[in-house]
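Removed from the display is one protein chain of the complex; every other protein chain stays in position.
Residue numbering begins at 1 within each chain, and the chains themselves are lettered A and B in the order written.
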Amino acid sequence: MFDFFFQLHPVIQGTAKGLAVILVIFPFAGACSLAERKVSAWMQGRPGPNRAIVPWIAWVPFLGKFLQRLGVFHLMADGAKFLFKEEPLPGHVNKLYFVLAPVVAMMPAFTTVAVVPFGAYFDPAGRLIPLALANVDVGLLAVFAVSSLGVYSLILAGWASNSKYPFLGGVRASAQLISYELSMTLSVLPVFLWINAPGQPGTMSLVKAVEFQSGAGLHWSGVWFGFLMPLSALIFLVSLYAETNRHPFDMAESESDLVGGFHTEYGAFKWSLFFVAEYSHMIIGSGVFTLLFLGGWNPLPGLPLATVAGWLGLAGTPLLVALLSLAVFLGKIVFLLFLFMWVRWTVPRFRYDQVMKLGWQKLLPLSIANLVFYALGIAFLERG
Amino acid sequence: MAQILFYLFAAFTIASAAGVVANKNAVNAAMCLLLSLVGVAGLFVQLDAYLLAFLLLLVYAGAVVALFLFIVMLLDTKSRASASFKKLPMFASLVAFGLLLAGLGTFVTRGQLESRPLHAVPALGANLKLYAYQLFTTYLLPVQVIGFLLLIAMLGVIVLSKKYDGPEDA
Partner (left out) sequence: MAVIPLVRPTLTLLERTYLPQIASGLKTTLKHIFSPNVTLEYPEQRPAIPPGYRGVPTLVMDPNGREKCVSCQLCEFVCPPKAIRITPGEIPADAPTGHVEKAPQAFDIDMLRCIYCGLCQEVCPEEAIFLQNQYSMSGYTRAEMVNHKDRLYELGGTLPDSHHKWDKKLAAEKSGPAH
């Protein structure tokens, strides 16, 4: 069905994929920002944004009102506002880096999407074909490597603003990101120790991680890694919150002591790019967490995609299977995003020394111990 | 195509490396270093050594240069007048440059490197397993030595940065 696509020139294919990423991530991130406001409102006993309405949709009797109450049009209003607002460029900033920083913020966010598989289908031979823009063998490493470049946007924004609060925000952010990268990387190692059985070529592929959670029935191969390695999952999740600068780790922004942190001097579209980048990071982080610890596109533990597709009689139509897997995967991501927001509006922000202490004195030793434990455990299992 | 890409990336890498040396502003220099690392990673990708490329990005671009920037910004080098070159360091660097050139020259003219066809070269950086295997067998000694070096450096930092609780402080 999509054969014509693969016959196009590689450059055109690449451009199409890139456009697709932008077209999906931008609205998704925007929707996240709206969801954030709605969720926070509900938690605080407010209705949240519920005013904006497009006239000709207001005429639709029931639906129009419902959509208005849901606040979906605020999304469009916000987007339009950010596009048409005046772009302030303060006089005291370093122009080049000031403009560069939001762009740099977007780049890792958009690049990592390419290697995250977001669904799968089965070819006629029954083999699993992942849906990903670039299915590379070093998948997870690529995500880590590219997303670690995200720290430059914060540093540059903080430094180029040439003003105290943004600078403090930038410095805090960079120290925090580097600190938590360690625990994050160490926490996923047990998963790959598990996957890379001796005698096979080593892999860091995310698809492989999902395949190892796709066993059917009451068998340990169907158990998601989140249950098999709860500590790893926990450490990864906490580090993920720290890496995405989300509450309770939003040291970079921390508006109560740093005005707005690294983006204090920003406004209009450049600011909204930072915003979108934060949500894109959340989306990708949730995606990776889902793939590693929540079974990827498998609907339930012990109930893999293949079984469910078989029950629904979709086995013959790859497109429907792909859609099903996509829906499952997106559902999990949405839940994780909700968790992000849920935690944000529940847990108060840490102090900076607490953040550092947690990162270096708690999470790092814990993740090392965790790694040693699983290394020994897996070695023992394979021996026995 | 591959040829053009190689030259593109190589030129990019060298240009930004030159930028590191030439830039007076330390932040600009650090950013140039970052770009040059990205260029090297691009070269690795062309060699199908994805693993090395991403490791380079992860460790050097993602953490080391970020720390450089961090320090540069904290020290705020702007206020200090940039020092002009002194005689001795200039001389030393010239000697080092000469040595490097000589080394490279001998490498090119009398090197024992037979240029094997590309597919015959074992791509040790391409595969996680091969890479790890090499690290723990052939290159075990260098890895250990470097590990010790890092350990010593770390201990040194800890000793230096620890407050001196001697009689002067009391």
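Worth a mention:
Please note the rule applied: contacts are C-beta pairs under 8 Å (C-beta built on N, C-alpha and C of every residue); 3 or more make two chains touch, one makes a residue touch a chain.
Source: prediction; values computed, not measured.
The undisplayed chain touches these shown chains across the complete complex, A. Screening A:Ile25, A:Val39, A:Val210 or A:Leu371 against the full complex identifies A:Val39 as the residue touching the chain left out. The missing chain, though absent from the display, is touched by one residue of A:Ala20, A:Ala58 or A:Val347; that residue is A:Val347.
Residues of chain A in contact with the chain left out of this view: 39, 42-47, 50, 342-343, 345-347.
Quick note on the criterion: only the chains that are shown with their structure count from here on.
Centre-to-centre separation of chain A and chain B, using mean CA positions: 31 Å.
Within the complex formed with chain B, the chain A residues making contact are 97, 136-138, 141-142, 144-146, 148-149, 151-152, 155, 158-159, 167, 170-171, 174-175, 177-178, 181, 196, 201-204.
On chain B, the positions that touch chain A within their shared complex are 27, 31, 34, 50-51, 53-55, 57-58, 61-63, 66-67, 69-70, 73-74, 127-129, 132.
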